[in-house]
Each structure stands twice: as structure tokens, then as C-alpha cells.
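Every protein chain except one is present and positioned as in the full complex.
Then we have chain A:
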């Protein structure tokens, strides 16, 4: 689920410095030895080109992950991994039939057996296994000065958006550490319920 990329977003490795760093002090001017890179001229600082590698959390499509239910809302079930929690299971990707219990604010799977329907609750804190179905990147870089002024002059605060969110499904992958037993997920694993997105073939 993690990838290494040259320049990107996510966790940072200490940079592999490609130009010399000298302890703070007078300006460092070395035009002859700059190897084509320009050094910043300022008291007590040196600049140069830095190459580095980022380690980023970026699961691939269809990857299976295990997280904890953070809560439910009419939008779906919110899941967290601890270090990342912009994960949503939309209602159509829950095991069906599912209904939202307004009173308890929780999503419920109405599991049918010969004996009748059992209600299985997506309770906060429960572990859940899910499959990554979609992701979205939103550019949340700060806007330029003119638009920032316009925003601050109006009363509202700009809506805070997560730069990276995952849309996931537990229709075929769901498993909960406690309470649910193996036979239940097995019923689903043999064939995805109608409406489940078909996984793209992995080469």
C-alpha cells in the first residue's frame, strides 16, 4: 500500500542532499564549483538542488486493507487506519440489504438466513476489511494573495477538504474481528453481489 516516488506527497524521507551544506556562516559563493547549479547567496545559508524520495501511502485499486469503523452518517460508513482516515464506504458498497438507522446513526446489514433476518451493525471501533475501489486527489494548495483576501473579507471560512480520499467497498470483503464468523463472508466471496464494481484485471 505504500509506494516510493521521486517527489510527490506523503511521508518524507530525510533528503539525499546533492549539494554541499556548510555550517552557518558567511555567504557561500562558489560560481566555479557549482556544477551548473546556482547557490543561493545569503548570509548563513546555502541552496542547491535536492533530490529526494517520498514514501507515500497510496494503495492500489482492489487492494484489501483492514481498518476500524470511525462512525456512520447518511453518506456511508467512515473508516480509519489510524494514520489515515478519509475513507468512505458509500451505502451502495455495503453488504446488501443495508439500511441507515436514524435513531442510532448507524448502518445496518439486514442479513437473511432461513431463520429470518439478522441485523448486523456497523459499530464504531469495529475492525473491518474492505477493498479499495476509487480514490480522489484534490489540490488543497494555498491560493494566491488576491483570492485569499477575497475569502477573508467574507464571513465564511473556506471549506476544509481532504487532499486525498479513498472510496472503498466491503460488499465482498467485509469481515469483522469480533462477532461475525467466517461462514458469513464466505457466502459473499463466492460471487459478488449484483451491483458490485467488477475489479479491473491486474496484469
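In this text, contacts are C-beta pairs under 8 Å (C-beta built on N, C-alpha and C of every residue); 3 or more make two chains touch, one makes a residue touch a chain; residues count from 1.
Just so we're on the same page, contacts and distances are computed from a predicted model.
The protein name that UniProt records for the chain not on display, among "DNA-directed RNA polymerase III subunit RPC9", "Regulator of G-protein signaling 6 isoform X3", "Rae1 protein homolog" or "DNA replication complex GINS protein PSF1", is "DNA-directed RNA polymerase III subunit RPC9". Among the residues A:53, A:70 or A:99, only A:53 touches the chain that is left out of the figure.
Residues 1-8, 11-15, 21, 23-24, 51, 53, 55, 57, 60, 62-64, 66, 81-83, 129, 131, 172-173, 177, 182, 185-186, 189-190, 199, 201-203 of chain A touch the missing chain (whole complex, contact as defined above).
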